[in-house]
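To start, I am sharing the structure in question, which I have written as structure tokens.
In this view, the complex is presented without one of its protein chains, the others remaining in place.
So that you can tell them apart, the chains are marked A and B in the order they are listed, and the count of residues begins at 1 in each.
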Amino acid sequence: MLLSEVAKKLKFSFIGEDLEVGSMNELELASSSQLAFAVHKKYASKLSSSKAKAFLIVESLLESLPKNSSYIVCDNVLLAMAYATKLFTPKLIELDLKPAKIGKDSYVDDMAKVENGVVIGLNVTILAGAYIGTKSVIKDNSVIHPNVTIYRDSIIGKNCIIHSGTVIGADGFGFSHTKDGEHIKIHQNGNVIIEDNVEIGANCAIDRAVFNSTIIKKGTKFDNFIHIAHNCEIGEHCIFVAQTGVAGSTTLGRNCVISGQSAFAAHLDIAPFSTFTARSGVTKSIKESGGTYSGYPLMEHRKWRRLQTKISKLNS
Amino acid sequence: MLLSEVAKKLKFSFIGEDLEVGSMNELELASSSQLAFAVHKKYASKLSSSKAKAFLIVESLLESLPKNSSYIVCDNVLLAMAYATKLFTPKLIELDLKPAKIGKDSYVDDMAKVENGVVIGLNVTILAGAYIGTKSVIKDNSVIHPNVTIYRDSIIGKNCIIHSGTVIGADGFGFSHTKDGEHIKIHQNGNVIIEDNVEIGANCAIDRAVFNSTIIKKGTKFDNFIHIAHNCEIGEHCIFVAQTGVAGSTTLGRNCVISGQSAFAAHLDIAPFSTFTARSGVTKSIKESGGTYSGYPLMEHRKWRRLQTKISKLNS
Partner (left out) sequence: MLLSEVAKKLKFSFIGEDLEVGSMNELELASSSQLAFAVHKKYASKLSSSKAKAFLIVESLLESLPKNSSYIVCDNVLLAMAYATKLFTPKLIELDLKPAKIGKDSYVDDMAKVENGVVIGLNVTILAGAYIGTKSVIKDNSVIHPNVTIYRDSIIGKNCIIHSGTVIGADGFGFSHTKDGEHIKIHQNGNVIIEDNVEIGANCAIDRAVFNSTIIKKGTKFDNFIHIAHNCEIGEHCIFVAQTGVAGSTTLGRNCVISGQSAFAAHLDIAPFSTFTARSGVTKSIKESGGTYSGYPLMEHRKWRRLQTKISKLNS
């Protein structure tokens, strides 16, 4: 889409060369063919080093704009960004694509729905009621149980097991807000990538990224009711016990163990080999690997145990 | 159904005119054609001002009964009420109704199930594995993702997005109890109404009302795994972050923001523009709008932060 079209649809004017932009991205990740957005002065340095050539930008950041950029100035960049994401959203289904390619020795039940443009590997099992969205890929030996939903553009690795009721690739939860308190959808145009040897329990939900990918790395195992928000990256060989949630853009290192009903705030980095006991509430990044933590607010497990003893003595 | 039939099926006798009653309701909401129930002395004033003309009633309340009422006296009104609700439950499906009406430019996948008596508006998308129950209504431009279940009699507004795995209109959780500790189902004969511009994440559950409606007002957005119990009313433009639950009959005002893993007890009224941080546990109504709250037991967010500091010092 030409930048002039974007500007026209958002009812803004643009300045600079009328570039073709294929999609959107954040400043630090955008390529030269993507439309980026610069919201606030604190992103000035990210802006000046961005590879993007087209921007939605707040006026106060214009001086940090790379030379020869094209741009659309807007008062409320977050709101303009939300409206712009809609312009780059693919259709839910694409009936004109070729029917799915299904590899040798794979079983796809007659009552499973596989949309066009899907690629299914060798020896895959897809049971009744499963849904595989447009252009998704299911690699060799994976099992998709009944009533699993995999939204379009998802990639499922080899030897994965996805249990019933799980939803992979539903929209991440992102909105911009109007002055009147309405919430304008930021269309979630990224995808989900599940690497090899991952098992996902029943009734989990792993949301697609707003841009780029939500990633579950190889060998990780999820119990039931795990919530992974958009743009998370879960390391290799992690264990998630039931009813745990991870908010957006949080990254976990390898071999973390998270006990039941725990939660992680957004935008954290968690060191590998971290262990969290039940109901941990994690609100800060963890830099040192190998620790064991508890509680909300979170603390070292030993401290938490001691603290519970102290608290119980208040009653005496 | 005639009151005489109700009495016969419950094995009670009735007194008064043999009225036709079409359904059941609570004292203060019942119309003149509904069967109401009066459980306890403390409801005497609600009883005497009720518009209903037919009652299941405990003997001690007879003196508060409006003149010319018809009534069935029972020892355990709650138990009789539970049995009575069964008599007014519609069938799960009605094969003799007309096939669904589907508006122009709407797409209903061959592998979606749309029961008879459904009305689907213009430009609606219903993907494979979705279920639309008898007499439900899906209004213009809404998207029902794969493997969504919408029970009978639900109403989904315009421009709504319902993500996969979400269940709308399953039975609320209500039982009366026998002396022997058995739980007798209170059939949930109400419905769910979702207003315009609502988005509901993956694997949510919004229960139908026991009588009347569970309502999600316009512009509200739900993340994944949101539980809304029967007879709740969620105000306009609220934001619910993942894994939050609201117990029965609780009402939230507009533009409330509820962070992840929070919970609301039953029968609360929450003022508009209230904000709740993660894991809030709300057990009392909130009258003043615009506050920010945390913790369980709930308190003002500032107090909660100070308290956490104090608690952590117990360890020193």
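We adopt the following convention: a residue touches a chain if its C-beta (ideal position, glycine included) is under 8 Å from a C-beta of that chain, and two chains touch if they have at least 3 such contacts.
Given the structure is predicted, the values throughout are model-derived calculations rather than measurements.
Residue positions on chain B in contact with the hidden chain: 92-93, 111, 113, 129, 131, 133, 147, 149, 151, 165-167, 170-171, 173, 175, 181-183, 185, 203-205, 207, 225, 227, 229, 243, 245, 247, 261, 263, 265, 281, 283, 296-297, 299, 303, 306-307, 310-311, 314, in rising order. By the touch definition given at the top, chain A reaches the unshown chain through residues 107, 109, 111, 125, 127-129, 143, 145-147, 161, 163-165, 197, 199, 201-203, 219, 221, 223-225, 237, 239, 241-243, 254-255, 260-261, 278-279, 308, 311-312, 314-315.
Going forward, only the chains that are shown with their structure count from here on.
Chain geometry summary: the mean Cα position of chain A and that of chain B are 32 Å apart.
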